[in-house]
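Remarks on the structure that follows.
A protein chain is absent from this complex, but the other protein chains hold their places.
After this line comes chain A, so read on.
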Amino acid sequence: MSIVILLSLAVMALALCLAFVRLFRGPSLPDRVVALELFSSILVGFIGVIAIATDVPSLLDVSIVMALMAFMATIGFARFLERGGQRDD
């Protein structure tokens, strides 16, 4: 079981790195917002795997808050863009 957890943590860290490349390079602001949303989804899975590894069920609350904040951030960025943010950054 521990090797599965190690493997999944490593692959998810790699996925976070790939999403960070898109966050860094993204040609426009919506691309960066999509990368941030992917970040939070991967972090929800990350926290779930860590909850399994450490046997601490309270960590699920952290993942709930993570998902909620990502949703709020996406809605906020979208409102900002539609109300006239930067067109091409």
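Some observations on this one:
Heads up, the rule we're going with is that a contact is a pair of C-beta atoms (placed from the backbone, for glycine too) under 8 Å apart; a residue touches a chain by one contact, two chains touch by 3 or more; residues count from 1.
In this section, contacts and distances are computed from a predicted model.
Taking the options "4Fe-4S dicluster domain-containing protein", "Lipoprotein", "Multicomponent Na+:H+ antiporter subunit G" or "Cell division ATP-binding protein FtsE" in turn, only "Multicomponent Na+:H+ antiporter subunit G" matches the UniProt protein name of the chain that is not displayed. Listed by residue number, the positions of chain A touching the unshown chain are 1, 4-5, 7-8, 11-12, 14-16, 18-19, 21-22, 27-31, 33-35, 37-38, 41-42, 44-45, 48-49, 51-52, 57, 60-61, 63-64, 67-68, 70-71, 74-75, 77-79, 81-82, 85, 87-88.
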